[in-house]
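Below is the structure I would like to discuss, written out as structure tokens.
All protein chains but one are shown at their positions in the complex.
By letter and in written order, the chains are A and B; residue numbering begins at 1 in each of them.
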Amino acid sequence: MTPEGSLLVAEGLHKAYGPTPALDGADFSIHPGEVVAVMGPSGSGKSTLLHCLAGIIAPDSGTVRYGPHTLTGLSDARRSALRRTDFGFVFQFGQLVPELTALENVALPLRLNGTKRKEAERQAREWLERLEVDTVAQQRPGELSGGQGQRIAVARALATRPRVVFADEPTGALDSLNGERVLTLLTDAARDTHAAVVLVTHEARVAAYSDREIVVRDGKVKDMMAGLI
Amino acid sequence: MSPLPSRAGDGGGRGGGRDRDAAARRDPLAAPRTGPAVWGRDLAMGIRFAAGGGREGWIRTALTAAGVALGVAVLLLGASVPSLMDAWHGREKARENLGQVHQPRAADTTLRYASVDTTFRGTPIRGRLVRPDGAHPPVPPGVRHLPGAGRMLVSPALKELLDSPEGALLRDRLPYRIAGTIGDAGLLGPRELTYVAQSATLAAPDGYRIDHFGKNWDPTPMQTPAVLLVIMTCVALLTPVMVFIGTSVRFGYERRERRLAALRLVGADVGTTRRVASGEALFGSLLGLLGGAALFVGGRLSAPLITLWGINVFPSDVTPGPLAATLVGLLVPTAAVLVTLFAQRGITVEPLGVVRNRPPVRRRLWWRVALPALGALLLVPLTWGEKWTDTPLNTARFAAGSLLLLIGVTALLPWLVDAVVSRLHGGPVPWQLAVRRLQLNSGSATRAVSGITVAVAGAIAIHMLMTGMQAGYAAAYAESGKIPRIGLWGNARSWSGTEQALGALHATPGVTAARGTVDALIGPLPAAGRPQDDLRPWTLAVGSCAELRTLARLPSCRDGDVFRTTNAPGTDVPVAPGRTVDLNTAIGPDDQVTPQPWTVPGTTRPVQLRDPGREPGRFSYDLLATPSSLDLGRLNSPTAELQVDFDRATPDAVEHIRNTAARIDPMMNEYSAVDNPHDGPYTSVRNGLFIGAVITLLLIGAGLIISTVEQLHERRRLLSTLDAYGTRRATLGWSVLWQTALPVVLGLALALACGLSLGSLLLAMIDSAVTVDWPVVTAMTGIGGAVILFVTALSLPPLWRMMRPEGLRTE
Partner (left out) sequence: MSIGHTLLGLLESGPRHGYDLKRAFDEHFGHDRPLHYGQVYSTMSRLLKNGLVEVDAVEAGAGPERKRYAITDAGVTDVAQWLARAEKPEPYLQSTLYTKVVLALMTRRDAAELLDTQRTEHLRLMRGLTERKRTGDLADQLICDHALFHLEADLRWLELTAARLDKLAEAVRA
């Protein structure tokens, strides 16, 4: 199943930690600009799927193709380079560098890509405005509320204008109102930049921000749209 | 349920279980119990945590223990110095008699005694000649009976040397049969080379009569540089150890704080958590106390192998005073506990975590500058005017000054790091990460680094002092020893005896020239009503025309001629021809002498000394006389002054000359610049210091690694996130490097500044030229750099492990 125009396609992913398989023949595909929710009970392999798709870990077998690249065939260094330039990440918590200011945190991935500091911080400031947190640009993560911190994280994930944003329970540590706002901002920004979003969540209200959802169960992926389209 | 009698406040430590029951059941609002039982319980709980903390806990405890052990060993060693010096000087005094003001008359219980010290291939050998006057002479310690005539008692080390092939030449110099060895009580140290021989011919004026041993002048004070060196070494060794103890008890504080928070959650109060934390520190320092004692005992056993400044001691001499030892045993663990409590002053452990009460305070500058400034203030005046002398006040001032200066550096470092780091911005990502990290919390890194700073500053100061001293000595010896020449002097009995001696020396292998005169002082005839010391005595040289020609330009010379010199420095009243002088002039104030009047002949001609001067090896004479112009026997203590030139190429030429001299007259003294006695000790001190510095730096490096890895552990999630973002490992590796390097480099810079200033002050104190010992500065900087790399290299594997995606999993 390699739908035409797919940005990121995974086929037959297998990954085991010790004797327990986390992924057992999982398939996945996503189009540019599409928001896909990855659902499933805890321990079903959602995060492992995300890590494999993003090239953070290498599957035991199966392939992940991103555009012309076959991620699973690339060296660790090449995959890292690809993550720097093409992917963005939002996690549940603990992802901001505590020593850096909000602005510097957002500028960080740009700078890792080689953008000059001034330019990186100018762009970072735009993203902070867009995510309505430009007032806390000079504060450090320890001084921010959870919602502000998560918006900084989203700004950081989007700052490099990635083609795919991987979000793993991005609102897991937030209250409903903050969570909804962060999701709105994230999906709006992603749609504007035509970025695909892989949104791992166990909450239906979060998944409702997606265009479609897949369910991971026992290491297998079920694409709910496949049967319906 | 029956009401239980309240046992609150009874404080009595019964069986643990019951006690807890009572505590659990008592009125929760009753006044909290205090007392030794509670203290004991909390400390014990802390000790249990420290002992049962798993692998990491043990590493932490081991490091604390290592730091404390080092400190304890150094302190015990320091505490042994007074008793060591006492024992050493005590033995020296007990075996010596440097002369009695009123010489006893010859009796059954007296002996004639003379020093016949010599040097063999650079090693000094203490020799004493005795000649008993009767059957019951005094006996020095370590000797049961004095040796018979022509026999000697030797120290075991000397016996070993004489029995070895290397000692063959020395064997020739000591023409006595070995009759036995001297016991330890008669030796300063196990490696001392000494002997006591009986001479059948020892007679006046050689030696003097004594009726007992155990008389010595006050111990000769150690040379100023050596004292400075000892004080500096103690300070430089102790300060980093204290800093390290301070650092090591804070290892693993994150984990400890979490554990304490858990205790609070189950109802422990703030005081309890403090006591439990103290107990943890106490455990490490108690282990360290044991380790330190073991280290000290081990080090003590190696005492016989070490000779410093001619001091070599028995292990039993290295015994700390009981009071000092008790203080060390009590104070070090107490200090560890106090540091722990001090470290906790800014935090309160709450049930749900640790609250840092005080926002990171702005580090105040004034008192940090005040410490080293006060130190400098104490030290700088010592460099003015007079050369430093070893008085108690000076010693205390010096020790306090250098201690303040070194501690001042540790106090100044956090401020410096803060000040520098807060001005840094920009730069590449790893740099930015490191700088920001230090801006937010530089405390733990700086604390560890301040140990390096003190160690390096102290080491540099000591090295500068040592190199300065050594350079001074080396220059002096090189200057004096430029001409291969040995001077000898002894009591002269006749000119012919002196001529024979010159002949014998000339015939010695390697000797190129030997010349000499008989020298004596002459003075004006004592006159009533005029103080004797009104006039400086004149110096007289008696010798053949050939010998006199080497001293002055003589127009002509025949035996019987007398010359007066016109260019001798410092002569205010020249000896005019025709004047009557006293040949037997009193030299000391107590000399009871009969005047021996002699008229300076009217034929005395003025001559020019070839080489007027006062430097060692040169003599200025007022009067030059040929042998038959006066009777040597009328002079007061005429001295044969001989100068022997030798060929450096001849092996052991110096030893052959010494052998010849000993054969001519065992009492013959030598002055020469052939052996620089300052070479050996400083080399060993330097090596020791280097080893010490390296050990200190390694310990500090270990501390840095622990705090770095701890910090990485705390943020494994963040590291995994950064990895997800495609951050290169190198980027984070570099940031760890910078994060270590920044404080270390600043610390080293401060250490260099402080060490160089302290070294310069020290050199100024001993009036030596200030020279910077660049190789040492480079070496210390190199070691500091190595520590940075070492810490970074060992932090990388954990860093990379923490960067794995496992860290992203939610627990």
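As a working rule, a contact is a pair of C-beta atoms (placed from the backbone, for glycine too) under 8 Å apart; a residue touches a chain by one contact, two chains touch by 3 or more.
This one's a predicted model, so the numbers in the text were calculated from it and none came from an experiment.
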item	value
Touching partners, among the displayed chains, of the absent chain	A
Residue of A:R78, A:K118 or A:R205 touching the missing chain in the full complex	A:R205
Residues in chain A touching the chain absent from view	37, 39, 41, 184, 202-205, 207-211, 213, 215, 217, 222, 224, 228
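What we mean here is this: only the chains that are shown with their structure count from here on.
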item	value
Chain A - residues contacting chain B, complex	47, 51, 54, 56-57, 77, 79-85, 87-89, 91-100, 104, 108-109, 111-112, 117, 140, 166, 168-169, 172
Of all residues in chain B, those that touch chain A in their complex	426, 428-429, 432-433, 436-437, 439-440, 715, 717-718, 721-728, 731, 805, 808-810
